[in-house]
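The other protein chains are all here in position, but one chain of the complex has been omitted.
This part shows chain A:
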Amino acid sequence: MITLTNIRKTYAARGGGDPVHALADIDLSIGRGEVFGIIGRSGAGKSTLLRTVNLLESPTAGSVKVDGVEMTALSAAELRKARHSIGMIFQHFNLLSSRTVFDNVALPLELAGMAKAEIGRTVEPLLDLVGLADKRDRYPAELSGGQKQRVGIARALASKPKVLLSDEATSALDPETTTQILHLLADINRRLGLTIVLITHEIAVIKEICHKVAVMENGRVIEQGPVFDIFAHPKHPTTRSFVDPVINRGIPDSLRDRLSHQPGPGSNPVLRITFTGAKATTPVISAISRRLDLDLNIWHGQIDEIQGAPFGTLVVEALGDPARVDAAIALVKENNLGVEVLGHALPANH
């Protein structure tokens, strides 16, 4: 649906310094009907990247294809027409204070030259969809933040777009309202098959509704893939720093203190077993103790759900013959679960 190839955006520095690379070497492919999240800290370039999709920011180099159309090759008039099929919602809603809810939603249709009667027929069902039919004649100043964003969403959907761009749409909202708005977006994605590209600095937003995610830093995409994979196996340190707080892959500090890289006298290996997807229910712990006669002392465990699939980690200390520990690792791998040796636990009275 959306293909970004080799996108680069460079600003000439004021006063003749080195040019600023806002975006560099960006390749993204977003499928039809996907909810694609772009996460990064402020200044990472995610907002600029999102704006290259509808060419509010034109890239210095690279290709932007939306629904098969090369956006960078369009004339000004063609671009305006193409933008009718790309809706956009904003962190600060950007509603016209001088227009009622109805008239705000009607604006893109007025701009496209739709007849008044038809505008009414299009806007009313949208107000129902976002649950604001009773606020039809209210002004934005009379609405709560969540309601304003609902108006923003209805307005973005008015021209029946194929793509919805979301620029930190929930960042100005409280957690409860954020969840409601995200559910609305997920619902719209399912019901209308709308492709959604959203940027956020909150990993919870990605976890809640995205299918795929790209992590940005310093104008580059440092990691991208299905949300489940990125959460289960984050590779880049920045990705880990985003993911760790929500899925808690770490171990408690009190246990970390007992952990050493080298085996010591009387130490036991500590393993982290990762359960992903359907295998998260494999009874591997009891299989190990039964078949290998190895006691596993559970240090820490967590089962989470990402995009409807269970994801769990279990940190265990293996008590017993070191030779059997290798067999245990082999057995875990046989079951297609992830396993790594975190270190060696020194005896507690050490």
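To be clear about the criterion, contacts are C-beta pairs under 8 Å (C-beta built on N, C-alpha and C of every residue); 3 or more make two chains touch, one makes a residue touch a chain; residues count from 1.
Quick note on the criterion: contacts and distances are computed from a predicted model.
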Omitted chain (choose from "cysteine desulfurase", "NADH-quinone oxidoreductase subunit K", "Glutathione S-transferase" or "ABC transporter permease") - UniProt protein name: "ABC transporter permease"
Hidden partner chain, touching residue among A:52, A:159 or A:313: A:159
Hidden partner chain, touching residue among A:26, A:88, A:329 or A:346: A:88
Residue in contact with the excluded chain [from A:25, A:70 or A:110]: A:110
Of A:96, A:298, A:319 or A:341, the residue in touch with the unshown chain: A:96
Missing-chain contacts mapped onto chain A: 54, 56, 79-84, 86-88, 90, 92, 94, 96-99, 107-108, 110-112, 139-143, 159, 165
